[in-house]
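Provided herewith is a single structure, encoded as structure tokens, for subsequent inquiry.
All protein chains but one are shown in place.
Naming follows writing order (A, B and C), and every chain is counted from residue 1.
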Amino acid sequence: VNSETNRHALLEAFPVVISLPVQWGDQDAFGHVNNTIPFRWFESARIAYSQRIGLFGLFQAEQVGPILAAASCNYRRQVTFPDTIHVGIRVVRIGRTSLAMEQSAVSEEQNAVVAKGASTSVVFDYGANQKLAVPASIRRAIEKLEGRPFELP
Amino acid sequence: VNSETNRHALLEAFPVVISLPVQWGDQDAFGHVNNTIPFRWFESARIAYSQRIGLFGLFQAEQVGPILAAASCNYRRQVTFPDTIHVGIRVVRIGRTSLAMEQSAVSEEQNAVVAKGASTSVVFDYGANQKLAVPASIRRAIEKLEGRPFELP
Amino acid sequence: VNSETNRHALLEAFPVVISLPVQWGDQDAFGHVNNTIPFRWFESARIAYSQRIGLFGLFQAEQVGPILAAASCNYRRQVTFPDTIHVGIRVVRIGRTSLAMEQSAVSEEQNAVVAKGASTSVVFDYGANQKLAVPASIRRAIEKLEGRPFELP
Partner (left out) sequence: VNSETNRHALLEAFPVVISLPVQWGDQDAFGHVNNTIPFRWFESARIAYSQRIGLFGLFQAEQVGPILAAASCNYRRQVTFPDTIHVGIRVVRIGRTSLAMEQSAVSEEQNAVVAKGASTSVVFDYGANQKLAVPASIRRAIEKLEGRPFELP
């Protein structure tokens, strides 16, 4: 229970949290989770967040969706199988056409942050092949989910 | 020939360049190469560089090898199958225990940079589970490969 | 509840069952889960089974572990994100040095079997680089887990 309390504390700044099992095959020849895997975790977290704000549905309806412009990861601790990773995600800035996000990955086994991520996604019209302004409905959904207003770009 | 000339110009700042085919399965449901794939390219480039400076052999002999502390990617252009990617890599700073590197991925089809990467690796003793100072032999091998001296940390 | 009942029926022949979320990035450019992903599920199921019978621990202790000799998959239905996959696994034959296994992957969304797998693993001494007879302790653990005796090879 204490470790659950701590995990919630580590993730309380994030309105969306997903949980993913570490698979044995996520490990590479160094015997720990390969460096590309946290980027898969962060992608899954972005998708979950997009579902919550209605951005994921837009893609299926209108071919408008996020496209990744930049991503980074700070690797804090080695992760090994077996484990479960809890990934928190939040929006930290809404630009004219972009969303800046932060992710934090917490290991259940280590009860600690194992990786921190940052990313910038651009709202993209895959049909017209061009950037779009962040739709007002998406901005409002983010502000509601984050529980705070965001500065206009 | 012109496009080859241009590609060489795009990669001439990088002493090590590897070439990798885009596989159809590298593409995700957006129909372009998934965002985790450039991190695989950059990893392969780091391994190739490590082989050139003798750092890869150290791991096999003494369990001393690079561990990734941070990685980032700027996605410049969408990549699709079929294509061949040429990845250049260089060391930009040698710290006490770390190497900072930059990577550039050039698409043969687009004849342009499609992704730029940066990473920080730490020299790590996997047996003793601790950081090590960059060995003098590795520093010399980097300076020889890069053709310039590096400031001491 | 009905669908849970049905899922249990679909998996009741399997003494070990694991559950894995479908990640968005498991999908390829055809918009469904890529054909390599069920093999990752089956691998994770084999590892879980190996943990249950003490074979996974042998590898960490003595570098003795399973090596895959053959694997196959029948793809029954397309799988898409979001979904959760429940993978059942059982041993169907114990050879002198090998274990034949079957896997069945059930989609929570479709409430149906989406992929059937079969595999043959050989007990391998990674240190000595050679096959080993299936240890008697492993045979007994399998018989106990499966609740039936197996013919001697």
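Throughout what follows, contacts are C-beta pairs under 8 Å (C-beta built on N, C-alpha and C of every residue); 3 or more make two chains touch, one makes a residue touch a chain.
It should be emphasised that the depicted structure is a prediction, and the values quoted were computed from it without experimental measurement.
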Partner chains on view for the chain not depicted: A, B, C
Where the missing chain touches chain B, by residue: 20-21, 23-25, 40, 43-44, 47, 51, 81
Hidden partner chain, residues of chain C it touches: 30, 34-36, 39-40, 43, 65, 67-75, 78, 126
Missing-partner contacts on chain A, residue numbers: 24-25, 27-29, 31, 34, 36, 81
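Here is the rule we go by: only the chains that are shown with their structure count from here on.
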Separation of mean Cα positions, chain B and chain A [Å, integer]: 25
Chain A-chain C separation of Cα centroids, rounded to whole Å: 30
Centroid spacing, where centroids are CA-atom means, of chain B and chain C in whole angstrom: 36
Residue list for chain A, restricted to those that touch at least two other chains: 40, 43
